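A single protein chain has been removed from this complex, and every other one stays in its place.
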Amino acid sequence: MIVYIILIPLVTAIIIPLFGFINKKLPFYVTLLSAFTNFILVIRTAKKIFSYGTERYFFGGFEAPFGIEYVVDGLNSIILIIISFMFFIITVYSKRSLEKEIENRRLPLFYALYTLFYTGILGIVITGDIFNLYVFIEIASLSSYTLIAMGQKRNALMASYNYLILGTIGATFILIGIGYLFMATGSLNMADIKLRIVPLYHSKMVRTAFAFLTLGLMLKLALFPLHVWLPNAYSYAPSAMGALLAATGTKVSAYALIRILYSVFTIEFDMKIIPFNQIFLLISLVAILAGSTLALAQTNLKKMLAYSSIGQIGYITLGISLSNATSLQGSVLHIFNHSLMKGGLFLIAGGIFYKLNIENIYDMKGISKRMPYSMAFFVILTLSMIGMPFTVGFLSKWYLILGAIEVGRYFVIPIIVISSLLSLIYLWRLVEISFNSDVDKKEISEMPVSMMVPVIIISLLTVFLGVFSDIPISLSREAVKIILGS
Amino acid sequence: MIIEFITRKMIPFIQLYALYVVAHGDLGPGGGFQGGVIFGTSIILYIIVFGMEKGKRLLPLKITDFLGSLGVLIYAGVGILCIVFGGEYLEYTKLPFKNPHLAAHLGIFAIETGVAITVSAVMVVFIFDIARKKDV
Amino acid sequence: MFDVFLLILLIIFAIYSVREKDLLSSIIILSGFSLMMTILWTRLNAVDVAFTEASVGAGVSTVIFLAAISRTKREEEVGQGRKRFDFYKIISLFIVILTGLVLAYGTFDMPPFGDIEAPVNTVLAPRYIYGSVPELGIKNFVTSILASYRGYDTLGETTVILTAGISVVILLRRKEL
Amino acid sequence: MSDFILSKFNYWASILLMMIGMYGMIAKKNLIKKIIGMNIFQVSVFLFYISMGKVKGGTAPIFWEKAVIYDNPIPHVLILTAIVVSISTTAVALSIIIRIYNCFRTVEENKILETLANDENQSGNNQ
Partner (left out) sequence: MYEIDKFLPLMIPLTALLAVPLIYFFRNQRDIRDGVSVLAPGTMFALAFLVFKNFYQNKEPLFIHILDITPTVSLQFRVDGASILFSLIASFLWIITTIYSRGYLGGLREKKQTSFYAYFALTLFATQSLAYSGNLITTFIFYELITLFTYPLVTHKGSDEAIKAGRKYFAYLIGTSLIFFLTAIVLTLSLKGEMSYKETGIFDGSESVEMLLLIFLFFLFGVAKAAIMPVHAWLPAAMVAPTPVSALLHAVAVVKAGVFVLYRVFNFVFTPDIIAGFNGHFIALTFSAITIVVASMIALRQDNLKRRLAYSTISQLSYIIFGFSLLNSHALTGSLYHLIMHAFGKITLFFCAGSIYVTTHISEISKLDGIGKKLPITMFCFAIGSLSMIGMPLFGGFVSKYYLLKGIAYSDYQLLFAIFGISTLLNAAYFLPIVYAAFFKPPKEEIHLEAKESQRSMEFALSITALGTIVLFFVHGFFYPLIGV
């Protein structure tokens, strides 16, 4: 019953405020419980999917395209797995850091919104109906606006407002695109549209719809020229929320983009009818370089991580734009990996802020004396970010490079290498500074266990999946099968 | 003075109309959302005329917050009921009534009520919290 | 013809409410805009939507707008030292016009206004129109779709409202203001 | 020709409205003005949807014995949802604006940005 994947968090989100009336601490445990239940449910569903194939659910018993349909297939089950996992992990982490950053009487409502955000992104991933997609995008966006505005500094408010403006423009573009598409095909169900769109390849309506849908999603995805909202939003939000956004927000948009490109429109439409891939490839490469370069210019740790996310999003779109099986596998893998790695890095940044109240990199001299374990895991995740073999980061980059070679775009390789170097530089900066011991020896002050454990789990997973890599690779292969419809 | 009198007399009718709109969503124009907004508007009107304090006494904030959640809960709950009675989510016709049409009517009425409760509560919250000058 | 007149009026109102420096009057104009939109939609037989827009667009949103400006500034300040050639404005104008052109480009393949043969009216609509009464016994098709066929969307919609409510509470209900 | 224009006029008008609203959203520096623009933008999108649902000689989509053709109810439903979304966004945006006003004592974007820049400098000096 895949409908429960949404219902559990939704109902949790609704009843959390009621628990809040009873006790201010209770909502956290309720959230944790539902997150865990949901994770288990997702895992079981995914198991079923991978053995028995795609599963569909018709709401109200009205068969598609007349009713709203939920589809879980190889592609979105992998996304579901990573999202629910990261949500669970970050919820474990969130207790202490939120108790520090948010005053306690506001925690119940905060957790309610937090779970609503989760509901929204799950809905985006799981739905098979294009208007339903819009509704859930709005749920996720609205809650994230507020959650970002809950940040401590007053920059948070402005960041949230800018995100709101741009996000609303993006969502409205998506709505317009849906309108044109609906007008051209008369249907709202993705699979149905895909069937009906074939004779309409040359219709101007369809092309406009395509333009607006992709544009709106790129805004949500913060692809390079449209990234302006992302860095502030990520760095001024409460630490846990920033981590959650970095781990899931853009990934979900990337997934939605893949869905739109390959399951609503068809691959030959993207490739042959319109010169989409060339443009998209160009944008992605620019994004990769620009993101890494801008990250180099930052002194605030969280901001640096946020800018590096912009570069990493470039990788994901790069794989999409090369659009052969290998590169798409690289893309899906990178969605998975980057969610893991960047989530972990943000958690560590949040931990440093929690213990020492510093965000600026150059104030972190000799921090490896004070938080040795955190820095050790930071190094591990850094290696994964630059694509060191034995870490998951390697897999995605490797597949992207192979994909680029497959279609003979050799110039992609140096760009990937250069950006890896840049990311090495801007991440290693911190490691180096933290090794510097020209400061008076301080006692160890690590972050509390409930914040440490998630970091440990993520880092170990980064290495484990990098070594025993057949798990992510087989999952992503299933996903690519779905994308290319074979 | 006069305004207060008129409002006092008017508000019940507005609320009655709101209920009508909610109830007759399946026959004529209107439905839970519109009804909810109108109901909320009646309270907003009350607040505008008699001031925030009286308004709060009429409808404490805790209640509105609670109602806001309750409405959605009703909606989701009806859906789950449909599953319990062997249908898909929100498949009203499977509800245990003597004929599917009646089931559909009642189910839809239930969710419309849910929508109406949430909407009216949230509308009131909007006014309470956005229009409130000082903390009350 | 009346529709055309109404549309032109709408455009004028929109331009005014964007250009007007006094926020209060621009909000009033906005609510007039939505009222006219309501009329237009009634003429297009979208009674439910018109109803909603009347109560929300002209009603609630106006009230909260007014409340908001009563708590903030009322005038939009004319940017001091405004250059005659404002680069930012030019850029945004360019973007907007580009968007409009793309949208207009899309309209050329559209079926003419009110065409019964348009896919919109042939693919899904009949099933709803002719299925609603026998299947569910609901006379108002909008309600039947809203609550039953696409009931799940409505659940999402209600959730959105709840989200907004929680957001407003968590943002504004605090001592330090 | 004229009927061609008429046949598309609703769409074009709505597109024009969208452009106006979007311009207000992007170009205006006043935060509340941006939200007003947002409202216009979204409402004009709704108009676009409603127009596509109109059928010549159709009656309102409510069962009626004498009716021959009904207008298309689907866009109406979609727009009902979208209206709700738009009012919710407006409310959230306005509450954020109020918070911003309480922190910065202004709702003009460029002034706020100046203030933030000053904050940055001070923090930079402190380090």
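Each chain carries a letter (A, B, C and D) given by its place in the written order, and its residues are counted from 1.
In the analysis below, contacts are C-beta pairs under 8 Å (C-beta built on N, C-alpha and C of every residue); 3 or more make two chains touch, one makes a residue touch a chain.
Please read these numbers as outputs of a predicted model, since none were measured by experiment.
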item	value
Neighbouring shown chains of the undisplayed chain, as defined at the top	A
Residue among A:A325, A:I405 or A:V463 touching the omitted chain	A:I405
Residue of A:A35, A:L424, A:V455 or A:L475 touching the missing chain in the full complex	A:L424
Full-complex contact with the absent chain, from A:G53, A:P275, A:P389 or A:G485	A:P389
Chain A residues that touch the omitted chain in the full complex	366, 383, 386, 388-390, 394-395, 398-399, 401-402, 405, 413-414, 417, 420-421, 424, 428, 432, 435-438, 466-470, 473
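Just so we're on the same page, only the chains that are shown with their structure count from here on.
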item	value
Centre-of-Cα separation between chain D and chain A, whole angstrom	27
Distance from chain D to chain C - Cα centre to Cα centre, in angstrom	6
Multi-chain contact sites of chain A, meaning residues that touch two or more partners	10, 14, 17, 59-60, 131, 135, 138, 142, 145-146, 149, 176, 182-183, 188
For chain D, residues contacting two or more additional chains	18, 22, 26, 52, 60, 62, 74-75, 78, 80-81, 84-85, 88-89, 91-92, 94-99
Category of the chain touch graph - line, ring, star, complete, other	complete
Residue ranges of chain D in contact with chain C within the complex	4, 6-13, 15-24, 26-30, 32-33, 35-37, 39-40, 43-44, 46-47, 50-56, 58-63, 69-81, 83-85, 87-92, 94-99, 101-102, 106-108, 110
Of chain C, residues touching chain D in the complex	3-4, 7-8, 10-11, 14-15, 17-18, 23, 26-27, 30, 33-34, 37, 40-41, 44-49, 52-53, 56-57, 60-61, 64-65, 67-69, 71-73, 76-77, 79, 88-89, 92-93, 95-97, 99-100, 103-104, 107, 110, 112-116, 118, 120-121, 124-125, 128-129, 132-133, 139-142, 145-146, 150, 153-154, 156-157, 160-161, 163-164, 167-168, 171-172, 177
Chain A contact footprint on chain C (complex, rising order)	102-103, 105-111, 118-124, 127-128, 148-153, 156-157, 159-160, 162-164, 166-167, 169-171, 174
